[in-house]
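What follows is a short report on a single structure.
All protein chains but one are shown in place.
Chain naming follows the written order as A, B and C, and within any one chain the residues start at number 1.
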Amino acid sequence: MPRAIEVYQVNSIFQELREVMMLIRLYSVSKVYPNGAVGLLNVDTYIRQGEFVFLVGPSGAGKTTFMNLLTRQVLPTQGQVIVDGRNVVRMRPSEVPYLRRAVRMIFQDYKLLPNKTAYENVAFALRVTEANPRQVRTRVMESLELVGLACKARAYPGELSGGEQQRVSIARAIVGDPTILLADEPTGNLDLDTSWGIMELLLRINKRGTTVIMATHNRSIVNGMMRRVIELDGGKIVRDDERGAYRREAGHGMVLPG
Amino acid sequence: MPRAIEVYQVNSIFQELREVMMLIRLYSVSKVYPNGAVGLLNVDTYIRQGEFVFLVGPSGAGKTTFMNLLTRQVLPTQGQVIVDGRNVVRMRPSEVPYLRRAVRMIFQDYKLLPNKTAYENVAFALRVTEANPRQVRTRVMESLELVGLACKARAYPGELSGGEQQRVSIARAIVGDPTILLADEPTGNLDLDTSWGIMELLLRINKRGTTVIMATHNRSIVNGMMRRVIELDGGKIVRDDERGAYRREAGHGMVLPG
Amino acid sequence: MRLATVWYFLAEGWRSARRNVSLISLGTIAASLFVLGALALILMNLNHVSQLLQARIEIRAFLEDGLLPEGVAAIRAQIQATDGVAQVTFVSKDEGLRRLRGQLGEHAGILDVVGENPLPDAFDVRVEDADRTAQVAARISRIPGVLGVNYGQGFTEKLLATMRLVGVAGAVVAALFVAAVVFIVGNTIRLTVISRAREIEVMKLVGATDWFIRWPFLVEGMVLGLVGAAISGLLLFAGYNLAVRYITGLAPFIPVITAPEPVAALCVALLLMGVLMGAVAGGVFVKRYLRV
Partner (left out) sequence: MRLATVWYFLAEGWRSARRNVSLISLGTIAASLFVLGALALILMNLNHVSQLLQARIEIRAFLEDGLLPEGVAAIRAQIQATDGVAQVTFVSKDEGLRRLRGQLGEHAGILDVVGENPLPDAFDVRVEDADRTAQVAARISRIPGVLGVNYGQGFTEKLLATMRLVGVAGAVVAALFVAAVVFIVGNTIRLTVISRAREIEVMKLVGATDWFIRWPFLVEGMVLGLVGAAISGLLLFAGYNLAVRYITGLAPFIPVITAPEPVAALCVALLLMGVLMGAVAGGVFVKRYLRV
């Protein structure tokens, strides 16, 4: 039956195309830390170009580990990680800076340079790319404006509130128009209004083509957006819903104690 | 009318008693940082022994500043701060350590000692008080157990996830049975289940007599507990409800963007 | 203070003394004290040579001809009684001639031309304090029966001036070096403290008193100072013995200190200095970072 063979071929071509379309691909990745703690366990997944993915799961589930693998902050103890066609594990050290310019991260602990002002912190992310110095100023201020911190441009991290530092970290991650944006708990220290402002921002960036992966514990944001949700627990993927909520079931077990 | 005079006197005695009962008292306190940023503006308030108070408000509203004033991490530019009968502003430097043992804080940025394990970090808070070394071990492990981190006792902060570090910080704050517990965004990096676990813990501690002040952006926790809520904005108290919600009105403006 | 707390301080100090940053300070302390010790050894040897040279400075008092043995004895007694005189030795005219012959070397032939010994009897006088040689010589020359005195006038003055200069220069250089070493070691420990400023801040926020924070630093400073000094002391001791063997092989006439006591004393001084510097640095520099 020649037709069956054709269907088979078409399917295989689709398969290949899908593989190519996948911006991020993890092949049975495990990360066990030297002290025996499990970061990730045999994770196999992919993320497409332009997707917006929530990473949820309890504290210590492996969300940060997942992101750190994509920027080569940690190397997997097993498996391969492909980001934008490059094998992160086998990459030469000299290629890492370029990976990190394409894959920007909003760090859970902000990781701001303490001796640089908010402005300089954001500008640094552009300077490393040897961007046109005339553009740096406008782009940095634009970015700070977007997170509502233009007025704090000249403050040092030590002079900023927790939420303000978090927003500087966000501004730094988005200033370079990255291919992939990893947002690790970007609204952990922000109030609801500001959080929604940041979500709008991330959505806008996502619309412009940037793939966004966001780790969060914020139920209402995840439930309000209805995007793909990957749930981790103990380093394993326990759920992967195309249009999911924070929890599989609606009941969120809010027991008022005392 | 002798009776009227009596009522007046009784009122005044009540007033005095109330003043005495107040564990924390701020008299028109302002904090303007050297760079001109406003931390607090003319705040006048009190907190009673045994109260459980939520401190809410947008990022940069002055919540952390409020707490830092109580532990003398910053000095007010104006006004007086009385904590447990002691004037924090006029206090001699040698008294400050004792203040900080009575008023423990869960820091927004955890502030763990990087060269000590989780266990040692918690133990340090007991050691400074020259506690009985035989009790230290049991109390520290108890405390780590309460935040669900007994298994990570030997891990260094750099080997812990964001939420785990936050819980070490919580364990350290509660281990010494403080008079006052200041919790600055203690669930910012925790998932809902763990957050409710922590809230149960704080409530239990509060029941044992510790006054708890908690700064948070977590709507559902504030709304679920119905305790006193002090709302700050731009350094001013804009609301002080005995049994309040995160917002005065129920509508929380959850606009789904995009 | 509880015993458990003291124990904690010791354990903490020792633990953090083993850290990377501290090992760097240790190296600096050891290197600095080694340099200082080397300088001290050089100065000690210069001083040794200078004292030996000074001890060799003698006054020769020539006697009038034809004195009776009693007269000679009387003069000897008078010289002996002179203030500042340490030792008096009689040099007969024959002995004097033999010595002169030795001094003249190749020219000694001219003495054969002289039929009779032209030299008078003399006394060799050793003084207590080389600086007062001229003064003592003048007094002796005034004793009746003394023909004249000779103490290599120009040479002695030059030698003494040089000695004094070496002494002053040595003291200045040593002072400079000690200052530099204290400065450098202090700086190094300050850097390690700065690198832990955040740690100190957190400790204060958790209710630690200043002394609770300072004690481990003090212990650490003392451990580092002690170990650093011990390392430099061992190196110095070994190095000095090697050097002594080399020198005595190459130029045996140069008098070096071979007794172990002064070198051992130096090592002990270095140890004390190391511990002191460590303690002061650990105790003092931390103070600046305690204002939180």
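Descriptive notes on the structure:
The rule is short, and it goes like this: contacts are C-beta pairs under 8 Å (C-beta built on N, C-alpha and C of every residue); 3 or more make two chains touch, one makes a residue touch a chain.
Everything quoted here is computed from the prediction, not taken from an experiment.
The chain we do not see here touches A, C in the full complex. The residue from C:Leu53, C:Leu67 or C:Leu100 that touches the chain not shown here is C:Leu100.
Here the missing chain is touched by one residue of C:Arg142, C:Arg164 or C:Arg245, and it is C:Arg164. Interface note: of A:Lys111, A:Arg154 or A:Lys207, the residue touching the hidden chain in the full complex is A:Lys111. Touching the chain that is not shown, out of C:Leu10, C:Ala31, C:Ala230 or C:Val284: C:Ala31 (per the contact rule at the top). Summary of contacts with the chain left out: across C:Ala74, C:Ala230 or C:Ile247, the touching residue is C:Ile247. Considering the full assembly, A:Arg127 is the residue among A:Arg127, A:Arg154 or A:Lys207 that touches the omitted chain. In the full complex, the hidden chain is touched by subunit C at residues 20-21, 24-25, 27-28, 31-32, 34-35, 38, 42, 62, 100, 105-107, 109-111, 113-114, 116, 118-119, 148, 150, 152, 158, 161-162, 164-165, 169, 172-173, 176-177, 180, 183-184, 187-188, 190-192, 194-195, 243, 247, 250-251, 253-254. Although one chain is not shown, part of subunit A still touches it, namely residues 71, 73, 94, 96-98, 100-101, 104-105, 107, 111-115, 124-125, 127-130, 132-133, 172, 176.
Everything that follows uses one rule, which is that only the chains that are shown with their structure count from here on.
Hopping across touching chains, the smallest step count from subunit A to subunit C is 2. Greatest centre-to-centre distance from subunit A is found for C, with centres as Cα means.
Comparing chain C-alpha centroids with the centroid of the full set of protein C-alpha atoms picks out B as the closest.
Of all chain pairs, the one joined by the greatest number of contacting C-beta pairs is A-B. Centre-to-centre separation between subunit A and subunit C, using Cα means, comes to 69 Å.
The distance from the centre of subunit B to the centre of subunit C, with each centre set as the mean of the Cα atoms, comes to 64 Å.
For the pair subunit A and subunit B, the distance between C-alpha centroids works out to 32 Å.
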